[in-house]
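One chain of protein is taken out of this complex; the other chains stay put.
Entry: chain A
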């Protein structure tokens, strides 16, 4: 085939290549459309089946509700505006929890990198803290800090900080030795080494930790709100559960799914901004 194409004139050759490219493009477009289609079908089937099953009492509508009921409840709550304080509160707690969690975790990781002695001393404590279910400390935070925003954020931090520290510190230690050598050879101080090499080399891991923390923060906030809140989506879930209004529980879950997805996409956007242009070696 190669020999043949060489024999062709330049023009036929480029035409042939262009045709191949067009074929490839249309094939990949067809594949993309098919994926979207199957996705949509799954969603419609799921919601439709749920609706039918609920209306026909194949499943207990008191327990599992069904989509149109949930939709109506959501619309009502949006119309009378009663939903927004709950959404605002929970989103506020989650965002503060996950930004602070990542920052504090990174800061502790930096401390451990800076003082290897401290890192060796703290190692077993970090391992124990990491394997402990820290949400169990929630009641203590609530008593100590009073019920409300602060104690919920601190509960969230207890979930995110340790794992962030461990992940990022491990990355700090695994930064390519040669890159560190390059700046050391220029007489860089430890702070400069940290700033010029360690931090930028760890950006991808810091971002992926941010992504994990989106999920973890929601866990922390939910637990906190279950325990104490008078406001928030976690409160709505617990309230719905107590009055046996599972439509309210599921409606809250739908909102959480939407907000969590938006937060995740924002982090992805940030990732693209921060790591634009670079690629792994």
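Brief remarks follow.
Everything that follows uses one rule, which is that a contact is a pair of C-beta atoms (placed from the backbone, for glycine too) under 8 Å apart; a residue touches a chain by one contact, two chains touch by 3 or more; residues count from 1.
Everything that follows uses one rule, which is that contacts and distances are computed from a predicted model.
Missing chain, UniProt protein name: "NitT/TauT family transport system ATP-binding protein", from among "Transporter", "Nitrogenase protein alpha chain", "Aromatic-ring-hydroxylating dioxygenase" or "NitT/TauT family transport system ATP-binding protein".
When the missing chain is restored to the complex, the residue among A:135, A:163 or A:197 that touches it is A:197.
Of A:14, A:82, A:170 or A:275, it is A:275 that touches the chain left out of the display. Among the residues A:183, A:212, A:253 or A:267, only A:183 touches the chain that is left out of the figure.
Annotation for chain A: contacts to the undisplayed chain at residues 176, 178-179, 181-188, 192, 196-197, 200-201, 203, 275, 277-281.
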